[in-house]
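Heads up: the structure comes next, in structure tokens.
One chain of protein is taken out of this complex; the other chains stay put.
Coming up: chain A.
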Amino acid sequence: MLKFLMKRFVQMIPVLIGVTILTFSMMLLIPGDPAQIMAGESASPEQLELVRERLGLNDPIPVQYFDYLKGVITGDLGDSIRSGRPVAQEVFGRLAPTVELAFYSTLLAVFIGLIAGVISAVRRYSITDSAIMFGALFGLSMPNFWLGLMLIQWLVIGAGWFQASGWGSPAQMILQVVTLGTAGSAIIARMTRSSMLEVIDMDYIQTARAKGVSERVVIYRHALKNAMIPVVTVVGLQFGSLLGGAVLTETVFAINGLGRLIINAIRARDFPIVQGGVLVFSFLFVFVNIIVDVLYRFLNKRINLN
């Protein structure tokens, strides 16, 4: 197990280096001169040259990249143009709400998705099945910012049960998590249903029934554990789109998270923040998928950990 983890972490290094190359190229690819943006529209040529010199923009590109990489490793992601504070401080200060939001949404998606998927599969072609699958299609097709706006309209403005801004108390979290987790629940429900249907026809399910095992145990202990294997992979990939979805959800619900930070930074052309934010998002995604990998191997006994 330990050996496997070590191996996964080593394999991760090239991926992370790839991520830094991409975020670094972002700076090169944005239209306009970064020095001009930093120094402001009215800067004189001398001032511009000074900024360029300070940022190392006159160095050859590979040198610039290695400076950047050195910064990433030592935790120095540059300074925000707007606030002048270090990017690392800004980004990590906003990380908690985003990670919490994504985590709770994943939990909700897995919980609802699995239950709905199992029920749908067990009662295949029944009205319940049709209703769940219709709901899933609906949840999948609904853009989450729209769902968020509707929930605010009904349950915050209308009923007054929840709060529509901030992050921390349950009243500030439930709608937000539902908004972000709905699409995930729908995808997991559909995936679980088809995976369960496949497993339920397997011989070993008949073997279990022939032992006299009750139907509930057959479904949850024998079938679901096997049906989970492909679902776990989807959950990992889903986490990536949850991070993307967080950007929208945070904007709609005015949560001071990383997503909103990036949006505001884009508007203000505060590129070091955007760069740092994207980098942190990418790292998170890679880490989550390693966790999923471990989980996958834990569930699927046929894969040897070494």
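Observations
FYI, contacts are C-beta pairs under 8 Å (C-beta built on N, C-alpha and C of every residue); 3 or more make two chains touch, one makes a residue touch a chain; residues count from 1.
As a working rule, contacts and distances are computed from a predicted model.
You can't see one chain of this complex, but its UniProt record names it "ABC transporter ATP-binding protein", from the set "Glutamyl-tRNA(Gln) amidotransferase subunit A", "ABC transporter ATP-binding protein", "ATP-GRASP peptide maturase of grasp-with-spasm system" or "Predicted small integral membrane protein". In the complete complex, the hidden chain is touched by one of A:52, A:222 or A:260, namely A:222. Only one residue in the set A:95, A:213 or A:254 touches the chain that does not appear here, and it is A:213. Chain A residues in contact with the hidden partner, per the touch definition given at the top, are 202-204, 206-215, 221-222, 225-226, 229, 299-302.
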